[in-house]
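Below is a slice of the complex: some chains, not all, each in place.
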Amino acid sequence: GSKLSMQASWINDAEFTGYVVAETKGYYTAEGIDLDYLSGGPDVIPEGALVAGKADLALTTPDTTVQAIVDQGAPFKIIGAQYQKNPLGVVSLASKPILAPKDLVGKTLAVPPVNVVSVEAMLKINNIDPKDVKIVPYEYDPTPLLKGEIDASVDFVTNVPYTIKMQGAEAVSFLLYDYGFTIFNDTVVVTEETLKTKRKELVGWLRASRKGWVENLKDPAVYPPLFKDTFYKGNGRTIANEIYFNTAQKPLIESPAGLFSMTEEAIAKNIEALSRVGIKAKREMFDTTLLAEV
Amino acid sequence: MRPVRIGWVRLRPARWKPSLSLTLEVAAALAIWELAGRMKWIADGALPAPSAILVRLWIDWADYPPHLAATLTTAAVGFLIGNAIGIVCGTLFAFSPVAERLFRGVNVAIFALPAIAIVPVLVLTLPSDGARIVLAALGCYFTTMTATMVGLASADPRGIDVVRGWGGGRAAVFRYVRLPAAVPAILSGLQVGAPNALLGSILAEFGGGGRWGLGAYLIGSLGRAEPDRLWGIGLVATACAAVGYAAFGLLGRALTGSVRAATLPTGTAALPAPALGRSGRLALAAGAVLMPFALWWGAVAASGLPAMLVKSPLDVFAYLTAGPRAEGVRERLIGALAETLPPSLAGVALGVVAALLLAVLAEAAPRLARLMMPLSLFTQAMPLVALTPILVLVFGRGTAVMLAVTVSVTFFPAYVLLAQGLAAVPQGARDLGRAYGASRWRELRLIALPAAVPHLFAAIRLAAPRAILGVMIAEWLATGTGLGNLLNRARGMLDYGMIWSVAVLSVLVSVALYELVSAAEGAVMRRRGG
Amino acid sequence: MGEALDLVLGDVEKSFTVGGRAFQALGGVSLACPPRSFTALIGPSGCGKSTILRLALGLETADRGRVAIGGRPVAEAVKAGHTGVAFQDSALLPWRSVTDNIALPLDVLGRPRGPHLGRIGELIDLVGLGGFAAARPSELSGGMRQRVAIARALVTEPSLLLLDEPFGALDQILRRQMNLELQRIWLASRATTLLVTHGIDEAVFLADRVVVMASRPGRIAATFDVPFERPRRPELLTDPRFHALEDAIGERLYAGMEPA
């Protein structure tokens, strides 16, 4: 088959189970694709792998991608979206619950530096002055939240609540998406060049990946145990954790228009949300023609 | 026990005397830690008890082998490469002060470059393990290079006279006097290198996206809010670092004894100073400024990466001056620098003082100092990001945390070099103080420390560039201010122009600090004579 | 005049590791220097003279036997600043000037320099280094360095003075001059003095008692009392009684002497 490399946005966890299912079931091979999967990590910038030619396709956060297109003139196109709703949310302890943006006033919120702009935008959308919230860096470790050093953190709601439960506390959360920051996540991004030269493979990738995800989400508890000693091995987490994640992400991924879809309505919402952050997204940055071929 | 001979080196294996009181001290320290962990004294339990860590290690043990293997191999290869280059370059610079001047900026830049800024670029330019090896090597290069130079410069002039007295030139002086005399110092460089190589390899995993390695394991474990796991990983890394540290330390101690002069030399045989006229000095200064930029340019060209990712000096200049956003960028940079600089300066001072205190402690209470060593090594081999919770819980998110992080990243190389300098003080000088009943403190102040002034300055030169780095790490992890925050946010925005600008700015400040220390050193050494 | 302190070594044994093997440097040395006495120690190279001095300063510890100054552990006298020493090697600190090197014992003992500045200047003149006060050790000749070490040994006006071949690198005239100066200082201070020397003439000229050592293991072979009155004048050096004592000591010294 022809080689296609994809850069993931994080380490091997349930966030990418669909692709693993597709790979192990041979869906990519069936599409004539020889997939090279590159795991990500906290300091991996997926778009960088695209620019450097290290990967043909990357899973990204759309605000970053669009900003790169606008500011740097990066030749990117978004050809699909894994998450219809960004799983990023504000997580807090049930004992000191923060259930809506207004509860954040006067509180300390830990935000991954990458997401600070998005969070500030979400606050503004909800008529809250970002100055009224104390934003500190977040390094994906919920301990300060558990210890009460911070009041809330911005993280994937698909995962942290589980961790917090394991530590004997209860978590509550709300999605940024539900408070006006309506963007995708794990957007499938390629360069214009790749779009031209590897269109067939990309369509094949989308088709195979969709199949894999559909298969995976049929019963989110089925696949993670199978990958215990392969894909997940060494990630330091439990299979129960991955099942929780897989289950929690199901509603954020599924779409009546088909997995990975980017409906005109959703794209418009993304453009709208990003514009509030000062990022000028345009319709032509989203290329839905490949999805149409799938 | 029979001494072992390796060439001119004779090692007398120290007899292992299991001392009861040392065992008691270790037991006491562990007991206090255990209690602190159990009673949640520190950071509300974010510092786990040793028993909890061990239990956790036991449970997780099956996870470790592949991670450990990946980290150890890359760290070891990087360690070998970095130290080899460090020793070779240290030698070269020792003998060519002109080359040393020319490359000073480059050297300091290598030492001061924030890993979070270069890893993404390295990862994109190099094959999978390449970035880890390079970062591990970078972690060793500068300290070993510095230690090599200090060692070569501290040779006894009498020995040099002897070699020259039989017609020996620079090469013979190097081979028969300077190099043997420098071995303990070089070994102290290797001691620092052991944890640094490990940390370098681990940090590269954060940006490398590989699956195997303690760093990868750490990332996966971060989100679990289980400090005992994180500390377990840290302790395993520390144990590996400690093996290297102890091995080179023992070798160094065995050698220092045999390298130390029996009688006091009348001075030290300083290395040649550049014999240059006015125009020569000007040309050299110009070259020294241009060299880093030239190499930077070359590296950018060689990387073959598109201009969006890697910026040439001209690109950075354009980013800072041209375009509608340039002014805003400059304002942010200056504002951030103003936030970063003051704690950095305080950090240099505190880092050196911490190094000095520990070195003094190692003299006055060697056992207590040895007890501190695991903790010191832990702070070196453990990525600070994993300690964020405990850092913020104990120190908050203000100046205290910045200083704490800065001290932890500055003191260690400074300490090791300083301790080596103190160990190398000729017996005759020590005897002099003791013959008048000098207290440990007086002996240190009047004899050992003045004798180790070259080492002290080298220690400060090591601490200065690291201080900025330390503050930036704290800003990135805890406070969300200053250059560290700017860098981190820029990464999220793919604002490579900003990433490069911050990196360049932090390096420039480091070089300036380094030059300041070097100038002070020159003045003091001139006044000091011999 | 300082305190009257005696130095006593009682049946002292000391071994070292030399070339990887155990080596007995001193085998049962007993030596008593009474308060205000002047003892010269003479013996073949390597017989343990310097080792005795180092034991007396607490720089080495005896494997067996007892070392005491004024009846107490040596460390006490040393800490109290009662001792002064000139090592065999001049042992100057390279970064200190002549003045500062001479002042080192004061610094170590925590005594202010101020009141001693005059004395330091006198000592510099005494050892013939006027004009070299600001020089560094690396700028001095071998003999000049040794003279700095002598001045340093005297700066604290010690009650127990330990001198290890202090005049070895000096020319004969200077050596004679320094001998006379040392006698003068000793007469004034009456510090208990132990002088290691290779010069029998120097030993007899200066000491109350000459202790002769032998090697392998280092031990005391004989002790000679020196009967000459003080102050002794250079004329004594040509006195037949002086020569007779010299010869007696020499004979004992060279009897079965083998260098170690």
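The first chain written gets the first letter, and so on, giving A, B and C; residue counts start at 1 in each chain.
Quick note on the criterion: contacts are C-beta pairs under 8 Å (C-beta built on N, C-alpha and C of every residue); 3 or more make two chains touch, one makes a residue touch a chain.
Everything numeric here is computed off the predicted structure, so don't read it as measured data.
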item	value
Full-file chain stoichiometry, since only one instance of each kind is pictured	A x1, B x1, C x2
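In this text, only the chains that are shown with their structure count from here on.
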item	value
Whole-Å separation of chain centres (CA-atom averages), chain B against chain C	47
Between chain A and chain B, centroid-to-centroid distance (C-alpha), Å	37
Geometric centre distance via CA averages, chain C-chain A, whole Å	84
Interfacial residue positions of chain A with respect to chain B in the complex	7-8, 11-13, 38-45, 47-49, 51-52, 54, 64, 67-68, 71-74, 112-117, 135-137, 139-144, 146-149, 155, 159-160, 163-164, 166-167, 233-237, 241
In the complex, chain C residues that touch chain B	20, 54, 57-59, 75, 78-81, 83, 85, 87, 89-95, 104-105, 107-110, 136-138, 140, 145, 156
Footprint of chain C on chain B - complex, ascending	2-3, 10, 12, 157, 263-268, 428-429, 431-438, 442-443, 446-447, 450-451, 453, 528-530
